[in-house]
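A single protein chain has been removed from this complex, and every other one stays in its place.
Each chain carries a letter (A and B) given by its place in the written order, and its residues are counted from 1.
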Amino acid sequence: MSDHKPTGIKRWLFTTNHKDIGTLYLWFAFTMFLVGGAMAMIIRAELMQPGMQVVDPLFFNSMTTMHGLIMVFGAVMPAMVGFANWMVPMMIGAPDMALPRMNNWSFWILPFAGTMLVSTLFMEGGGPAFGWTFYAPLSTTFAPKSTDFFIFAVHMLGFSSIMGAINIIATILNMRAPGMTLMKMPLFVWTWLITAFLLIAVMPVLAGAVTMMLTDRNFGTSFFSAAGGGDPVLFQHVFWFFGHPEVYIMILPAFGIVSQIIPTFARKQLFGYASMVYATAAIAFLSFIVWAHHMFTVGMPVAAELYFTYATVMIAVPTAVKVFNWTATMWKGAMTFETPMLWAVAFVFLFTIGGFTGLMLGVAPADFQYHDTYFVVAHFHYVLVTGAVFAIIAGVYYWLPKWTGNMYDEKLGKLHFWLSTISVNVLFFPQHFLGLAGMPRRIPDYAIQFAEFNFMSSLGGFAFGLSQLLFLFIVIKCIKGGEKATDKVWDNPEGLEWTVPSPAPYHTFETAPQIK
Amino acid sequence: MSTQAGGYYLPEPSKWPLIGSIGLFLTLFGFATALPGKSEGTVGNLYIMYAGLIVLAYMLFGWFGQVIGESESGKYNDQVDVSFRMGMLWFIFSEVMFFAAFFGALFYVRQLSVPWLSGEGNNGMTNELLWKGYENVWPTNGPGAVGGKYESMPAAGIPLYNTIILLTSGVTVTLAHWALKKENRSQLILWLFATVALGGLFVALQAYEYSHAYSAMNLKLSTGIYGSTFYMLTGFHGLHVTIGAIMLTVMLLRSIKGHFTPKHHFAFEAAAWYWHFVDVVWLGLFIFVYWL
Partner (left out) sequence: MSASKTMKKIGSLLCAGLVMLLPATVFADYKLNMTPSVTAVGQDIYNLHMIILWIVTIVGILVFGVIIYSLINHRKSKGVTPATFHESATVEFVWTVIPFIILVIIAVPATKTLLAIEDTSKSDITIKATGWQWKWEYEYLDSGVRFFSNLDKASNEARQVKSGKDPRKVENYLLDVDNPIVVPVNKKVRILTTSNDVIHAWWVPELAVKRDAIPGFINESWFKAEKTGTYRGQCAELCGKDHGFMPIVVNVVSDSEYSDWLAKQKKAAADADAGAGKTWSKADLMARGKEVYEKNCQACHMANGEGGGPFPALKGSKVATTGPVAAHIDLVLKGKGMMPPFGTQLNAVDTAAVVTFERNAFGNNTGDVVQPSQVSK
């Protein structure tokens, strides 16, 4: 079959090709990362000094809210789906995704949903300003009209995610090349299979939560109002039943990416493949039964608080297995440190720090002091930024030569890495101290004793933000040209994607490869 | 250029997804525009939403029409069929989780928040200082008696008839499936028609039940948590019955056109699965919303 591809704008609008759709997802995600990041810059600018200098408090709250929402739903999740689109068919020897037209629909809903979400900022009464967790009744009785648009944007995002996840599951279960048994699949494929299951299980619950919000706001129902027999805390239960698995939706594919990269550059097979698979499944299972650790202070019965503490800290066990397996993979390998490996190693260190603080948060009595402070903000940025985002960046460097056919600029890549890694720690590490010293999150102004660390954090933030512009430059430069990449790109990496030419032809594996 | 890759049919670029996205956007944006945005108030004009719905309908006709065409021209091999099956099953699973959210809310208020408001558990002060005199009963419109005096919906009568109707329709759709497998077209059409008719009857009875509840029983969506859970659960279920009935109607028309073969009738099965799912949800509703 020829490598014929459609051209012009129609290629992108109507495409059913997994590589094109993957590319669309990745660019969408990167755009949203810049938008969400710009909002973070506004947050950091306001928090640089005590006193209100830049924005008013309400707008500050909508920046926090939109930053969280856009980063989660607009940047990290679509980026991971982009990787799945590009890599899963190539890794399992499939000609494309199982349901290519639906695949296109999953993507094209996103820009519309994103537009709806961002448009709320320009509506009367301001955009959503109730945090990305939109707790009732702040988001129901006490929220502006734009909230209804926000609700439907969430519905659309959920719809897109569900269809995307269904597609990924059908692809992995039904489209594997002969001989590609489940336990031979690359770990990235495994993590996505499990992630897709999580998505299908929890996105509808989120849809249910926002639907109840919608009717409480517009049609007089009483789900979240005590006078009618409901409970504002009910909202939190429904939200976190979605929300906690959601954070693993963002990190499991990251685990997958890192598990592809480390063996390549250690020149040694991934240690404990089977236990990696089981650990991933165990994390996914546990993620369903720990949600209320976000709600220790709402006044649950003490038995529930104890249960959620025990269940939560249990997640450290399978996650420990992962960290130890990566360590054992590097142990006695013959490592080199090209840019993807640098990011992956930094991931292992910094994600683990975020995991440690997660463990601390999981212990209910201690969480009474940590909850809703910058300690939590520090925790989740370590797992999300130096976790999920670092893995995404690592993955981009790792597969960029396969995607474009050109090598990226290794010098600039390393520069990007060092700038980012140093600045991100200046940005988020001091936030641990702020939280412990008592600075609440989601506040636009603070007491004087928090000034120094906030100043430091803001400087780190600006530096980290600017470093990401370098990333944009490197990617564009690589697309435009550069040293030609070989088929294998790296020194004997494992996986079917390295058996096809670089750049990968528009259609790969039209006749299925045989796996021994 | 239709890519026939190793027998797995890969569709050409398609305009339908983009049209679908636009339709979805217009529908929801239009609806949001028309909403009052505060708990009481009226719904404004819905023109944008209607426009969106028309676009969506156009997309559904076009997209499904194309799929049916491809299917009838034999482009789908068994592997494609499996992909479709997985797609439908996981989609139904996502629907199950959507209902789970509302059932979860129902269990939560019945088992936890209503008892707490009446002072159980560690909530003695809640009752004493805020809602003195409120007692734990179900159904309830809450300590604030939101929506005023109302009557609750008994399980006997229409709900019971509807249970029987839906269960029967589950049988008829299975009979239709058997007929299809035996290549007995007239039987297939007969049983399918019966299923659709029963579905229609169900929806009609439920509509009657709703109007009776609103006018004679003062049981409304705004009747505290009882009204909220009652209408949201039965309402979303009713919506799904309607969707299922539409799907079955399409299958009926396609059967009349002679579309299905004993080996190749995924679309019929998908609709039947969906119908069974709707059935099972109803059983849950009947037990937890009407009966207990």
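Following the convention adopted for this analysis, a residue touches a chain if its C-beta (ideal position, glycine included) is under 8 Å from a C-beta of that chain, and two chains touch if they have at least 3 such contacts.
Keep in mind that this is a model prediction, so the values were computed, not measured.
Across the entire complex, contacts from the unshown chain go to A, B. Note that of A:A196, A:V233 or A:L252, the residue touching the chain absent from this view is A:V233. The residue touching the chain not shown here, chosen from B:Y9, B:W116 or B:W191, is B:W116. Checked against the full complex, the candidates A:A45, A:A281 or A:V298 give a single residue touching the omitted chain, namely A:V298. For chain B, the residues in touch with the chain missing from this view are 38, 116-117, 122-123, 125-126, 129-131. For chain A, the residues touching the chain absent from view are 50-53, 55-58, 61, 125-126, 129-131, 135, 137-138, 141-142, 144, 225-227, 231-233, 266-275, 297-299, 302, 305-306, 309-310, 313-314, 316-317, 320-321, 323-325, 327-337, 345, 348-349, 352-353, 356-357, 359-360, 363-366, 368-369, 371-373, 422, 425-426, 429-430, 432-433, 436-438, 440, 442-449, 451-453.
Here is the rule we use: only the chains that are shown with their structure count from here on.
If you average the Cα atoms of chain A and of chain B, the two centres end up 31 Å apart. Touching chain B in their complex are the following residues of chain A: 1, 4, 6, 10-11, 13-16, 95-96, 98-102, 104-105, 107-109, 111-113, 115-116, 140-141, 144-145, 147-149, 151-152, 155-156, 159, 162, 165-167, 169-171, 173-175, 200-205, 207-209, 211-212, 214-223, 225-231, 233-234, 237-238, 241, 299, 301-302, 507, 509-512. On chain B, the positions that touch chain A within their shared complex are 1, 3, 5-6, 8, 10-18, 20-22, 24-25, 28-29, 31-32, 35-41, 63, 79, 82-84, 86-87, 90-91, 93-98, 100-102, 104-105, 108-109, 112-114, 116-117, 121-122, 130-131, 140-144, 146-147, 220-222, 224-229, 231-232.
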